[in-house]
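Encoded as structure tokens, here's the structure I'll be asking about.
The complex appears here minus one protein chain, its other protein chains still in place.
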Amino acid sequence: MLQGLPSKEQRGWTRLLIHIIIIAVALLMVYPVIWLLSASFKPTSEIFTSAGLLPKVWTLDNYFQGWTALDYSFDTFFANSFIVCLGAVVGNVISCSMAAYAFARLRFKFKALWFALMLGTIMLPYNVIVVPQYVLFKDLGWVNSFLPLIVPKFLATDAFFIFLLIQFIRGIPRDLDDAAKIDGCNHLTMYIRIILPLASPALATTAIFTFIWTWSDFFTQLIFLDDQSVYTVPVALRTFLDSTGVSSYGQLFAISVLSLIPIFGFFIAFQRLLIEGVATSGIKG
Amino acid sequence: MIRNPERPARKEAQEIRQEVKRSRGLKLSSEGKENLAGYLFLLPWFAGLILLTAGPMISSLYLSFTNFDLLSAPVWVGLQNYLAMFQDLRWLNAVKVTLIYVFLSVPLKMVFALALAMLLNRGLRGLAIYRAVYYVPSLLGGSVAIAILWRQIFDTSGLVNQVLGWVGIKSATSWISSPNYALGTLIILAVWQFGSPMIIFLAGLKQIPMEYYEAATTDGAGKLNRFWHITLPLLTPIVFFNMILQMVGAFQAFTPAFIVSGGTGGPVDSTLFYTLYIYQEGFGNLHMGYASAMAWILLIAIALFTTIAFLSSRYWVFYQDERK
Partner (left out) sequence: MMKATYNRRQVLQMGAASAAGLSFLAACGGSGGSSTTATKHLQLFFWGTTSRDKLTRQAIQLFDQKHPDVKITSQFTDFNSYWNKLSTQIAGGGAPDLIQMDMRYIAQYVKKGLLLDLTDPIAKKTIDLSDFDQTLLKGSLVNGKSYGIPLGGNYQAQLYDQDLIAKANVGELPATFTWDEFGTYCAKLAKALGKGVWGTADESTNITAFELWTRQHGRDLYTTDGKLGFTQQDVSDWFTYWSGLRKSGACVPIEIAAGAMTGGTPTTNLVKGQAVFNLTLSNLVDAFQALMQHKVGIHMTPTGGTGAQPGMYLKTSQLLSVSATTKYVSDSTSFVGFLINDPGAIKAINVERGIPGSAKAKALLQPTLTPSQQLVLSYVNSVTQSGNARPKEVLDPAGAGAIEQSLMRTAQAVGFGKTSIADGAKSFYADAQKALSQG
């Protein structure tokens, strides 16, 4: 495959082989979703006792009953999750790209120190700072609202994305910057007109990951949301299972299938930005 | 007015700017301007750091020197928690399990991620679909569904043993329930979720201008050459990023072990990830002080490994924004 100039035949075989590999791997990736789908159509008593993917008894009960199992139906929870996730996405994209621009492009005093601190904040496990954070938000009166979930994103607390964007921005050659500076652009304009567009694959990545991780973030949402009216999907899903009572696995799986759809949708919508890539035809050699 | 004699070519533009500045009454050098710009762009992050992160971090540091059970006020005990750690057999085991997990799963994951990213970058038909499909495992993440499924797949009559049977290997081992193999199934789970680094690699690959490839091909470079001399070097910032973040993530891995072992870290503590042990001690046994101490040791360890990585990066990571 990586020899000089392969013959047409060799290339044909190679392409076939690649396709086979890709499809085989794809099946491995997708198998759990298929299993999940099939379990969601089985009655709970069948899920763990009958092997095999196809349900012996097909039922839609899990979907209907699961949707209305709590005091509010799941459209409330889906809506809440959307609000939280979209807020988080906007917050992260704006604040993390700003910080990343500073670290990647600007020189300022103590930069190395702030950089080290920024990285440091990624390294402490969350469940240790959650209690002090809870106390803080409690004092602010923000508990039982979306504020503790969204405001931190506007303050660039997901240093993961800052670091991601730094690496991407540093991969953009400075020639365009220099040209822009000569034209009289200040940093803000450069940030908005040049860096952001060029870093759009990284921004899309930030948006996608933020959405997906926030959508499935159970622990923070459990701690800060008290009333069912503000529950998000993960918290609501957890209520289907309990070791001390009768768990509704079928309903859990059914709603889990449904909750995959928005993340999948968001991913597909944004991945085009990833594909489109970068128009770098302005680079002079 | 401050002139910068090292940039004679820009002198004219500079002068004009200084004129404008003077007319506005501000006296900022270009360095000062950049300084201010830097801090203004960092403002949200600073706010977040001071208001939301620093406080809790300092709090947790303080707690690590106390006995704190969440239900009543913390009691100062000095270094007791830290000293107890090194004599705690479960802690030592957690360290071992985590190190194995990190240093096996991260390289494997990266290799798969890069390989598949390269394969998918070839402009194949249905690329978008494949890319989405490969990302599905990461979407399922730490869901209960995955936990249940993973246990089923690696159980005595699960998919893995079935497939082995097709190839003639008769196996009745319950991989997921065996203390020798349970961790292996978690490593496979991690590698199976290579979608995230893969997406990042793809974005990085997309950012490499086509012109470079075109120029190289015109010069007669073959595929391997192009990969080695263009793709890989230009990708090194992304490789570095993925490596660091995957490593940090693996050190902090919690959900896979939590859901696959039911929170026990079993069987026989063979899947007791470090953060799972922190969780058990902190929220389970209400030894929050001890848990905080363990968390800070983890942070120091991660910082150490990261620093080593950063120091090494000078030798193999190539940034395009370096001025020659």
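Order of writing sets the chain letters: A and B. Residues in each chain are counted from 1.
Keep this in mind: a residue touches a chain if its C-beta (ideal position, glycine included) is under 8 Å from a C-beta of that chain, and two chains touch if they have at least 3 such contacts.
Only a predicted model underlies this, so the values are computations on that prediction, with no experimental measurement involved.
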Chain not shown: contacting residue from A:27, A:188 or A:269: A:188
Candidate in contact with the missing chain, chosen from A:32, A:87, A:125 or A:201: A:87
Residue touching the undisplayed chain, where the options are B:121, B:264 or B:313: B:264
Touch with the omitted chain, as defined above, among A:147, A:180 or A:196: A:147
Residues in chain B touching the chain absent from view: 16-17, 20-21, 24, 26, 28, 33, 36-37, 40, 69-72, 147-148, 151, 155-156, 173-174, 176-179, 260-264, 266-269, 280, 283-287
Chain A residues touching the omitted chain (full complex): 44-49, 69-71, 83, 87, 90, 130-131, 134-135, 138, 141-147, 150-151, 154, 184, 186, 188-189, 222-223, 225-230, 235, 238-249, 251
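Just so it is clear, only the chains that are shown with their structure count from here on.
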Complex interface listing, chain B residues touching chain A: 10, 13, 17, 31, 34-35, 37-39, 41-45, 47-49, 51-53, 55-57, 59-60, 63, 70, 116, 119-120, 122, 124, 127-128, 130-146, 148-149, 152, 157, 159, 192, 195-196, 199-200, 202-204, 206-207, 209, 211, 222-224, 227, 234, 237-238, 240-241, 244-245, 248, 252, 254, 275, 278-279, 282-283, 288, 291-292, 295-296, 298-299, 302-303, 306, 319-321, 323
Complex interface listing, chain A residues touching chain B: 1-5, 18-19, 21-22, 25-26, 28-33, 35-36, 39, 51, 94-95, 98-99, 101-109, 111, 114, 117-125, 127-133, 136, 151-152, 154-157, 160, 162-164, 167-174, 181-182, 184, 186-188, 191, 201-202, 204-205, 208-209, 212, 216, 218, 237, 241, 249, 252-253, 256, 260, 263-264, 267-268, 271-272, 274-275, 277-278, 280-281, 283
